[in-house]
Every structure is written in C-alpha cells, then in structure tokens.
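Every protein chain of the complex appears in place save one, which is left out.
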Amino acid sequence: MKKNNIVKGILYAVLVLLVIISFIPFYMMIVNATRTNSEILQQGFTLIPGTALMQNYDTLIQYMNLWRGFANSLFVAVSVTLLSSYFSALTAFGFAVYKFKGKNFLFILMLVLMMVPGQLGLIGFFDLVRVMGLLDTYIPLIIPPIAAPFVVFFLRQYLMTVMHPSLLEAARIDGAGEIKIFHKIGLPIMMPAVATMAIFTFIGSWNNYILPLVVLFSPEKYTLPVMMGALRGSQVAENLGSMYLGIAISVVPIMVAFLFLSKYIISSISAGAVKE
Amino acid sequence: MKKLDNYGYMFIVPFFIVFITFTIYPILLTFYYSFTNYNGMGDPEFIGLANYSRLLTDSYFYSAFYNTMYIWGINFFFQLSIALLLAILFSDIRLKMRGLNFFRAVFYLPNLITIASVALLFGILLGWHHGTINHLLMDLGIISSPINWLNDPTTARWSVGLIGAWMWFGHTFIILMAGISGISKDYFEAALIDGANRWQTLVKITLPLLKPIMLYVLITSLIGGLQIFDLPMLITDGTGAPQGSLNTMVLYLYNQAFRYDNYGYAAAVAYGLFIITVIFSVITFKSMYRSNVKEG
Partner (left out) sequence: MKKALSLSFVSLLALGVVAGCNNDESSANEEGSSGSGSGEKLTVWSFTDELEEPIQVFEERHGVEIDLTIIPIEDYPTRLRPVLQNGTGAPDVFTGELAFIKDWVEQDYWEDLSQEPYNVEDLEGDYVDYVFDMGRNSEGAVKALSWQTTPGGIFYRRSIAEEVLGTDDPAEIGERFSTMDGLFEVGEELKAAGYRLFPDEGAVRWFAQGDNPQPWVDENDELIVTEERLNHFDFAKELRDKDLTAFAPEWSPAWFAAMDGPINYNAGWDEVDEGASNEVEVFSYALPTWGLHSVLKTNVEETDGDWAVTNGPSPYFWGGTWLGIYSGSDNKDLAWEFVKMMTHEEEFLTDWALDTGDVLSYLPVTEKIKDEFQDEFLAGQNNYTFFLDEAQSIDADTVTRYDQQIDTLFGNAVSDYVEGVRTKEEAVDEFYNLVKNAYPHITVPNE
C-alpha cells in the first residue's frame, strides 16, 4: 500500500509537470503582456508581472481594435453554428425519414465528398466568390457551412437509432404537416446530437483562418484569427509587450468561457468520438 | 405514404443547393483551372496537362509533402503517446487516480485557442536572442547559448510538430478516455480476479479494445495534418523558411495562388494534395480492414 502511494505521488508529480507545460506559454504571455518592450528584451524571463499593461493596451488599440475582431468572429461563428445546425438537422431528417428516388445516390455522393479536403476547391471558391461580388463580405463564410456533410451524417445516424416511426405516424394522424413534425418532433429528438455537433462547428468556425484570410480585405471586417495574423505585420509588432497583450486578448476570454463550459465541451467530444 | 415521401426532397433541397454551389462547383472549377494558365486576371489559357507534368517533377511539391509528413509525424507520435499513457494511467482500476476532470480540462485547453494566436505566441516566445523560451532555458542552465529555433530546418520542424502535439494531446486524451469508458468494467475486474498484471491487462484488453478509436484518431489526425497551414504560415510570414523546411503542401498551394498569382498551377497542386489524401485514406482503411479480418 505504501509503495502504491509513492508511485502515485510520482505520477501526480508528472501530471503536475504536464499541467505546467500546458499552461506556462499562457503564463509567459500574460506576464509579458504587462511588461514594456525593453523589459522583455533586457530582463528576459520572469514570473513577476510588470506595470505597463495600460501602456501596452494603448499602443495595441491604436493600431488594431481586437475587440472588433472578437465581435466579428463571434458574429460569424454564431451564424455559422445556427445555420449549419438547423439545415443539417433538416437534411438529416429528410434522409432518415423519407424514402425517395435517388436518396441513396445523394447520400453516398455526400459521404464521398465528405472525405475531400477543404482546400481542394479553394481556388475555384475564391473565383466564384469574386465573380458573385461577395468578396469582403461575410456571406462566403456564413452560407457555405449550411452544407456540412459530416454533421448531416452524424445526425442522420443518431436519428436512425433513436426515432420510432410510430411517433411520426401519431403526429400525422393529429393532422400535423411534415415541416411542423420536423420542428415539433424531429428537432427536439435530435437536440442532444445537434448540440454536440454545434460545439464542433463553433470551434471550427472560430478557428478558421485560411478562408477569411482569402475572402476578407477590410481590416474592420477581419475575424480574430486574421486580425492576429495582421498584427504580426503591423506597427504593434514593434512592441513585444503590446504583441503579447494582443495575443492575450484573443486567448483569455476563451479560457474564461472554457472554465464554465469545460464539462459540456469535453462530454461532447467524447460523445462525438464514440458515436462514430 | 408515397406522396409524403416526396417531402424528402424538400428537406434536402437547401442543403444541396448550397452544396452544389459552394462545394461541388468550386471543386470542378478548380479542376478546370488546373488545365490552364491563369493568373487571376483575364481569361484562363488552356494548356492541357502542362501543370500536372510540372507537378510531377516539382521538387518543391515533393519537399512540401515531406515537410508536411515530417511535421505531422512528430505531432502525431507525441500526441498519441502522451494521450495513451494518460489514458492508461487514469483507467487503471488499481491506482484510482483522482482529478480526471481537472486534468482533462487543463490538457484540452490549448486546443481551444485560435491557432493563429498559438502561432503568434510561439513565434515570439521562440525568438532567438530575445525570446522568452531561450531566456528561461538559459536561466535554468539547460542551454548555454540561445538556440535559433525557427531558423534551423530540424528545430523548426520539431518546434512546429511539438506545438501541434501540445495543442492536440488533450483532445486525443479525451477521445481515448471516451473509448476506454466504453469498455465494460467487467473486463478489467475479471482480469484482476484472474491475477493478470498491469502489463497483461494493457496488452490483452485495453489496447485491442482501443484499436478502433485509435484508428479514428489516426485518420482524423492524418487528414487534418495533411492540411496544416496556419502554424507554418504565421510562423514564417508565409515564406516557409528556413530553407523551405516549413513549406507545407497547403502553404505551397496558398503561395502559388495568392502570392505568385499562379492560379492554374495552384489548382493542380490542390489536386495533387487531394490524390495524396485519397491514397493515404485508402491505405489506412485497407490496413484497418485487414487487421480486423485477421482478428476475426
């Protein structure tokens, strides 16, 4: 028993070390965000915060309004999540409930194209968006995720296992239309699976870099990742303290949100993987 | 009933309108451009297979493929081994480790941060004479002079690979834990009663039962890894330096299209990337199928 405790002690020490490794880059970031450029350059590494936070903030905000990027990213990610969830549920319901001609073909087509890497159509997508006059708008970021094959696939599989046709029959006998049935019965049944997928959709959209990079031009429309990229080439990069602060602003709110949502997010990831 | 079934079309129509417009059409358009010389202005000029014959002999494309695999390999090895060790540790019914929820959350955290921010952060933390990581390592006496991490091909690839592992091991850990909790406790208890030691339990029970989920991790990680872009793009300002060691396939595609205006050739690069992805997926699926047959 005693030996077991020593082993456990060592194991916990290793785990704590891993925690430190996971966290120390963020800690360096936060500390450096409060120091002046010359402090960072001259005094090197320290665990003690400095006093230049406001000064760094002023420098940063003078060139780049990161809060704006935050708002933009939030707008895009929320829109994408809602649209993608709703339309994927609709499509999954269509595939799961009805037997129509060509259904299998369409479903397989969707599955095959699910395997295609997102960058394959990038050049054509860019050209299409340009011709449509939609460059520098959010439409090319928000509308295409309506067609999310993986989400449809996942929801359809879920629906097949949990839904009894008798439920629908009962509703039809009550005189409900098909759309109403979807809203009244299909959607609520799928809700747990929709929520799981919504988290992935949101994180994916929030982190998306290459698409907004290619599509957006005006800095005031930049999403957060693109704004972070632009930070590097901007005057902010002259001041390491402000640079760290800029990164911190993009990171800390996510950390805080995660504090409250971690349990939910982790169980979603677990569910997403096992249901495969 | 027959009539009702036509409602099916209505449900899937919005999806397919968007899917055809924004996914299928661009893929076909890209395919067309891959046979043309097109600089983004004017009309594309049809040049047959010239882009593809160039692609086949393009050493930069091959080195981009090599770099991509190199970086992914480091990333995946460390990501999976750390996650696996953690999963085994926390699933050991004799040890009864506590704090699973806490550790899972902390380890997962880096995965949630925008990759652009991670790239920027490590870009400056890994600076040479003025980087905080070098300062720290020198203060600790681990190194005696600063290492120019991002200026040497080997350390640069390892840096990017390890950043990837740092970002993803928590995610993989969660997935493996989910897989293990799907294994019935009875197996472990039976093994315990039969007097199986830890190693036997691991080799005979845990690993075989985790195999499908590890393959899932492998495939998703590989498909994602083949498309790595954000980290090398932001760490090297898009140049893929040092010595092109961080020039990955998608970065190469991006530069050919949006930096050098060779849209036609970039389209061919996209299809090259696609073919490689298909080959890898097929190999992975095949090997999964074969090993299943063997066991069954």
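Here are some notes:
Here the chain labels run A and B in written order, and each chain numbers its own residues starting at 1.
Going forward, a residue touches a chain if its C-beta (ideal position, glycine included) is under 8 Å from a C-beta of that chain, and two chains touch if they have at least 3 such contacts.
What you see is a predicted model; the values in this text were computed from it and never measured.
Every shown chain that the unseen chain touches in the whole complex is listed here: A, B.
Within the full complex, the residue among A:65, A:157, A:234 or A:267 touching the omitted chain is A:234. Interface note for the absent chain: among A:139, A:163 or A:176, the touching residue is A:139. By the touch definition given at the top, chain A reaches the unshown chain through residues 37-38, 40-44, 63, 78-79, 82-83, 86, 130, 133, 135-139, 142, 183-184, 187-188, 191, 217-220, 230, 232-235, 237-240, 243. Mapped onto chain B, contacts with the missing chain fall at residues 40-41, 54, 58-60, 127-130, 134-135, 138, 144-146, 148, 151-153, 237-239, 241-244, 255-256, 258-260, 262, 265.
Definition applied: only the chains that are shown with their structure count from here on.
The geometric centre of chain A is 16 Å away from that of chain B, both derived from CA atoms. Of all residues in chain A, those touching chain B in their complex are 4, 7-8, 11-12, 15, 18-19, 21-23, 25-26, 28-29, 32, 40-41, 44-45, 87-88, 90-91, 93-95, 97-100, 103, 106, 110, 113, 115-128, 140, 143-144, 146-147, 149, 152, 172, 178, 182, 203, 206-207, 209-210, 214, 224-226, 228-229, 231-233, 240, 243-244, 246-247, 250-251, 254-255, 258, 262-263, 265-266, 269-271, 273-274, 276. Considering their complex, residues 4-12, 14-16, 18-19, 21-33, 82, 86, 89, 94-95, 97, 99, 101, 103-110, 112-117, 120-125, 130, 132-133, 135-136, 138-139, 166, 170-171, 174-175, 177-179, 181-182, 213, 216, 223, 226-227, 229-230, 233-234, 237, 250, 253-254, 257-258, 263, 266-267, 270-271, 273-274, 277-278, 281 of chain B touch chain A.
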